[in-house]
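Every protein chain except one is present and positioned as in the full complex.
Naming follows writing order (A, B and C), and every chain is counted from residue 1.
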Amino acid sequence: MRKTRKKSKLKDLWRRLKRNKLAVAGLVVLALLIFVAIAAPLLAPYGYSVQDSKASYAAASPEHPLGADKLGRDLLSRLIVGARASLMMGSIAVSIAASIGIAIGATAGYFGGWTDNISMRVLDIYQSIPMLLLCITLAAILGPSLQNAIIALGVCSVPGYARLMRASVLTVRDKEFIEAARAVNAGNARIILQHIVPNAMAPLIVEITMGIGSCILAGSLLSFVGLGVQPPTPEWGTMIAEGRNVMREHPTLALYPGICVMLSVLSCNLLGDGLRDALDPRLRN
Amino acid sequence: MEEQGNLLEIRDLAVEYHTDEATIYAVNHIGLTVKKGETIGLVGETGAGKTSIARSILGILPMPPAKIVSGEILYRGNELLRLPEREMRKIRGNKIAMIFQDPMTALNPIETVGFQIAETIRQHDSVSQVEANRRACDMLEMVGIAMGRFGDFPHQFSGGMKQRVVIAMALACNPELLLADEPTTALDVTIQAQVLEMMQSLRERLETSVMLITHDLGVVSEFCDSVAVVYAGEIVERGTVEDIFDRPGHPYTLGLFGSLPRLDATERRLKPIKGRMPDPTNVPEGCRFCDRCPRAEDRCSKSPPAESEIAPGHAVKCFFAPQR
Amino acid sequence: MPALLEVQDLKKYFRTGSGMLHAVDGINFSLEAGKTLGVVGESGCGKSTLGRTILHLLDATGGRMSFDGEDITNPKRAELRGLREKMQIIFQDPYSSLDPRKSVGETIMEPLKIQGALPKGDMIAETRRLMDSVGLAARFENSYPHELDGGRRQRIGIARALSLNPKFIVCDEPVSALDVSIQAQIINLMLDLQEERGLTYMFVTHDLSVVKYISDDIMVMYLGQMVEMAPADELFRDTRHPYTKALLSAIPIPGIHGKTKRILLRGEITSPINPGPGCRFMARCRHASEGCSQPQTLEECSPGHFVACHIHGEIV
Partner (left out) sequence: MGKFIAKRLFMLIPVVLGISFIVLLLLAITPGDPAKMMLGTQATPERIAALRDTLGLDDPILVRFVHFLGQIVQGDFGTSFMTKRPVFDEMITRMPYTLLLVSVSLGVSVVLGIPLGVYAATHHNTWKDNGAMFISLFFVSMPVFWFALLLVRFFGVELRWLPLSGIDTWQSWILPIVATSLGFVATIARQTRSNMLEVVRQDYIVTAKAKGLPERRVIYRHALKNALIPVIMVIGNMFGLLIGGALITEVIFGIPGLGQYTIAGLTGRDYPVIQGSVFILSVMFSLVILIVDVVFAIVDPRIRAQSGRNNSKKRKVGNQIEEDPQEIEA
């Protein structure tokens, strides 16, 4: 059943991920989005705040491939630049949340006892506030801005990662190889960093991938209610809010940014799903 | 052509598992008969294909990835592999029942043990719920569990007791053939002794034929009438317990005995079989044991030996088998 | 010859929801260098806990231990470091005892890295030497555990335990998870290594035929206590304790001649939580009598043969 193969874990993972066409599609779309966000100023045909009164509510045309908004700003350019805010909200918020969450979860799970008890009770309380409510409230109280939106999103996502990491650490902690490491004098730091975290990360990787998606989603919502990115900086959620008032006459103004949000979230979810299957040890060999 | 007294006859059975990467040749054209009232032991190491044989008989191989590529399984002259699912269901759990290795996971955790036993009875015999429950209680008593525990859940039982429940469930419809897949491997020796003793007496009382799958030669010698030694998906030797224990003919069987630490042993070293089982995705062309065999010659790696009967009922799959 | 390891009245209790669990309860023994002590018993008898407590992987609740003439009951941090280089462990499960994300080479080298006594080049050379001495081909150095079978994985575990050149190794069911043909290979390897390196083993197992084969002395445990200890042959020849008798009779012997009658125990192992003062085997013992509810003392019935049963002489 087992063939002796000299392949690194990463290669192995990629080999298994590759079989899932949807996950690869998600990865491609995500890569494309990141590229677009980075190269936005070069790709956008117009500046995102360049107004052109003649082009107010312009329909799709060679000059404005997706049309223009009330102030005559090019929709395509705004969508391209808008990718930046969305991806930043997704990636930075998740990085913050995941690093804090993993640290809390790993410590609580590994040491157990009262460390674990206290952290989990605090998380219980924290999580008894509906997440989106907490997020909107924090964003509102801190004041509307991209930076505060990211903080709010990050703070709200911590418990999820912490709990997952803790659960994952608990499954690794009692394995005999941890005892073996202790028997050869490995210290706590070495055991956690060298043995526990690498073996506990698999579910976290999936959660992080999907978490980027949900932060993009929640971020667009914050902007939609006016608590995220402030005009004139374009952001997909803000653009949907602006397009909302003219839904009847010019539905595309709200339609396209929504599609952008959906595509980026969808690709995160597809990739996450694929990673989950690829990392599942039971499906190996 | 049902031979007199044969309850089950397996002919030329081959099972493969197809995964994305490779094909595993789990069972390789084996033949086997189980006589009425007989207990046959299937001995072999992990991955030898014992479980696949048992599951093929019952038609519960996970398909895909498993695939039965050839063979027939005759139960009282009926070809089980060609039987429609509806008919097969009437046999499963009723005429042929199975006990599994791990009693911890073999029971549904959220149903009472009584329900799980009664369910089998109601599936096969048209009796009322009350009658089924009464019979389930009787079964519990029979395996040495107080019937007051009818309404308890599996997690309230210890491992040995769970295995008793599993046995009660398997015997609930008084099957003709019981497939026992390592029924005591997960248990402690003293509990194993209790469970084996109980199975022994039930077998005698109910006149059930048993196919006992195990890796423990000790269990085989105490429990079985005949033995089939399985190696890498093939039956390399079969015969009565006396044949196998007193006159083993296959080098693998001999190797197994040499590997065993004996309570009566005096020498300080075991005589293990060298090497390890062949990769089931890449099996040798000739005899599957040739890489590890102390007697191997050129011809062994070229073509597989045929099974030869060295005494009535004692067959060995080896070129060196002493001819009758 | 002085004892390498001496254990007196060793106790390890665990606090549980329903009371104190007496996993190891007053174990005494001494073990000479180069010998093997077999520890047998069924699940939950505390045999693995005993091994782990001696290695200080668990903190003892009470008792004294000395190793190589020095008291090791409460070692300081630095002493513990040194101690662990002399005492190692081989685990039962060759699947969970190896970090799945570390290659064979990394796993075997880790103890050397932590010790930090050798330069990198020497560590690599030492790793290869260790692999060779346990019969692992050098080509597996970069393989991962999941690519290898149980026997080879167990060899990795043995090499890791040997890497610090210990004197004493606790072998916690090292062959239980292996098939017989592979099991025999590993047992032979362990015997070879013992001869070459003068190792002392504490061999924990539930398999009585294996333990008889490999041990000089055998200790039988039941619910945290030692019920009988004797030289290997004598234990089988002159069995004294009713539990040991039942245990021995329960082993299915591969052979079809001269079967002995089994002693079937009633019931199953009782709770190790808050046990009473009397004999812990009493509830299942067919010889149970009045005196059994008193604490049993360990009696030396012949030199080196200890038994904890007040009627051991009277029963057959």
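Definition applied: a residue touches a chain if its C-beta (ideal position, glycine included) is under 8 Å from a C-beta of that chain, and two chains touch if they have at least 3 such contacts.
In this text, all values refer to a predicted model and were calculated from it rather than measured experimentally.
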| item | value |
| --- | --- |
| Selected from A:I96, A:L255 or A:L279 as touching the chain missing from the view | A:L255 |
| Touching the absent chain when the full complex is considered, from C:L21, C:I158, C:V175 or C:L193 | C:L21 |
| Full-complex contact with the absent chain, from A:L22, A:V50, A:I100 or A:L279 | A:L22 |
| Hidden partner chain, touching residue among B:R11, B:K35, B:R76 or B:R89 | B:R89 |
| Absent-chain contact - pick from A:A44, A:I136, A:I191 or A:V229 | A:I136 |
| Residue numbers in chain A that touch the chain omitted from display | 22, 121-122, 124-138, 140-143, 174, 213, 217, 220-221, 224-227, 237, 240, 244, 247-248, 251, 254-255, 257-258, 261-262, 265-266, 268-270, 273, 282 |
| Chain B residues touching the omitted chain (full complex) | 58, 60, 85, 89-94, 97-98, 100, 102, 104-111, 119-120, 123-124, 152-153, 155-159, 166, 169 |
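Note that in this section only the chains that are shown with their structure count from here on.
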| item | value |
| --- | --- |
| Top chain pair, ranked by number of contacting C-beta pairs | B-C |
| For chain A paired with chain C, centre-to-centre distance based on mean C-alpha positions, whole Å | 50 |
| Rounded Å distance, chain A centre to chain B centre (Cα mean) | 51 |
| Per-residue multi-chain contacts in chain C, two or more chains | 149 |
| For chain A, residues contacting two or more additional chains | 2-3, 285 |
| Chain C contact footprint on chain B (complex, rising order) | 45-46, 158, 160-161, 188-194, 196-197, 215-223, 241-242, 245-246, 255-263, 265, 268-274, 276 |
| Interfacial residue positions of chain C with respect to chain B in the complex | 42-43, 149-151, 179-185, 187-188, 191, 206, 208-210, 212-214, 236, 246-247, 249-256, 259, 262, 264-265, 268-269 |
| Chain A partner contacts - residues on chain C that touch it in the complex | 52, 55, 57, 80-81, 84-85, 88-89, 91-93, 96-101, 110-111, 114-115, 140, 142-144, 146-149, 157, 160, 163-164 |
